[in-house]
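Presenting chain A:
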Amino acid sequence: MTFFLEVLIGGLLSGVMYSLVALGFVLIYKASGVFNFAQGAMVFFAALSFVGIQINFGLSFWPTLMVVIILMIIVGVLTEKFVLRPLVNQPQITLFMATIGLTFFLEGLAQLVWGTDVHPLDIGIEDAPIEFILDRFDMVISAFDLFAAIISGTLVVSLAIFFQVTKIGRALRAVADDHQAALSIGIPLKQIWAIVWSVAGFVALVAGLMWGSRNGVQFALTFVALKALPVLIIGGFDSVLGAILGGLIIGALEKLAEVYIGPMLGGGIEGWFAYVAALLFLLIRPEGMFGEKKIDRI
Partner candidate 1 sequence: MFYRENGQFKISYSKDQALLTISQDKFFIFALVAFSLLIVPFIASDYWLTAILIPFLVFTLAALGLNILTGYAGQLSLGTAAFMAVGAYAAYNFQIRVPNIPIIFSFIGGGLIAAAVGVLFGLPSLRIRGFYLAVATLAAQFFIPWLLIKVEWFSNYNPSGVITTPPVTFFGFIIDTPVSKYIFILVIVILLTILAKNLIRSKIGRSWMAVRDMDIAAEVIGIPIMKTKLIAFAVSSFYCGVAGAVYAFLYLGSVEPDGFNIDLSFRILFMIIIGGIGSVMGSYFGAAFITLLPILLENIIHFLAVALSITISSAVTSVLQLLIFGALIIFFLIVEPHGLARLWSILKEKLRLWPFPY
Partner candidate 2 sequence: MHTEIGKTLNTFPKILKFRSENNSKNIAIREKYLGIWQQWTWNQVFKEVTYLACGLKEKGLSKGMNIAIVGENRPRLYWTISAAQSLGAVPVPIYQDSIASEMQYILQNADIQIAVVEDQEQVDKFLEVLNDDINLKCLIYDDPRGLENYKVEFLHDYEKIRQVGKKFHEANTNFFDNSINNTKPEDVSVILYTSGTTSKPKGVVHTHKSFLDIAIQDVLFDQFSEKDSVLSYLPMAWIGDHLFAHAQYLVAGYTLNCPESGETVINDMKEIGPTYYFAPPRVWENLLTQVMIRIEDASLLKRSLFKFFIKFAQSQGSKFDVNNKISLFNKILYFLGNILIYAPLKNVLGMSNLRIAYTGGAAIGPDLYKFYRSLGINLKQLYGQTETAAYVCKQETIGAEAEHVGKPLPGVEVKIADNKEILIKTPGIFKEYYKLPDEYSEAFDNNNFFKTGDAGFLDDMGNLKIIDRAKDVGTLLDNTLFAPQFLENKLKFFPYIKEAVCFGHKKDFVSCFINIDIDAVGNWAEKKGVGYSGYVDLSSKPEVAELVKDCISEVNKDLLKEKDLKGSVIKKFLVLPKELDADDDELTRTRKVRRNFINEKYKILIDALFSNIDNCDFETKVTFEDGRTGSLKANVKILDC
């Protein structure tokens, strides 16, 4: 039983980190209707830049963070200017493919600048069980996971609040509802997009740091994003809450499956399990957990 709980909690904690990546997708999707496949690349880009700067310029944590945040904002703005704006009014599918292009571009760029080697990333919390939990409940809960979860959680919550109360937030939601209307009431669409992409960039950075410091900063980071996609299917592309819960669910399911079903199938199922789970889920609720049913007006 405790073992089950241990696995479950572990899953939920790493789930929070899925949520974090998924959140990046949702923000951009809500604001510009774009399924930003490049989110994963941005995570990778951010993380690699971070370590790159640390190593090459020997900056300490906070300055580096500042620099990379600025970097990510630049990336966001440029993306809006050179990718989204020229493709405005194109079918969504085209924009999606464009973000695939962006993915390759960012991955290429990052590695071109910072090299292709794997770098460890240390943010000062080592991945060890928390003693008193171990003593009390004799459960192994990684301090790192907990820390990451807390960071991610706070970020998610603060973002949620940010978009609820601030002016930009309201504008953003207006945009999400109807681009034309938003324009007509004088919301500067372009700026909004730029901002959203920057925020998404920031989220990517945080995610990058988390995942990077756990698995080391390497190309594989880009697949973290792929992991987050099933989260979107379950949570729906346009629901922040969905992204959060979806992440938790996927995280939990994945860990449980890994432990309980994995052995039966000879292991290695974490690569696809999330997807299949999501698919099965879809067949029951096509519109996702919080996505509302669409009526085709004709």
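The candidates were selected such that all candidates are chains of the complex that A comes from, given by their letters.
One rule holds for everything that comes next: a contact is a pair of C-beta atoms (placed from the backbone, for glycine too) under 8 Å apart; a residue touches a chain by one contact, two chains touch by 3 or more; residues count from 1.
Quick caveat: nothing in here was measured; it's all calculated off a predicted structure.
Asks: With chain A shown on its own, which candidate in 1 or 2 touches it within the complex?
Replies: 1
Asks: Show me the residue ranges of chain A that touch candidate 1 in the complex, using the header's touch definition.
Replies: Those in contact with candidate 1 are residues 35, 82-83, 86-87, 90, 92-94, 96-98, 100-109, 111-112, 116, 226, 229-230, 232-233, 237, 265-266, 268-269, 271-272, 275-276, 278-279, 282-283, 286, 288, 296, 298.
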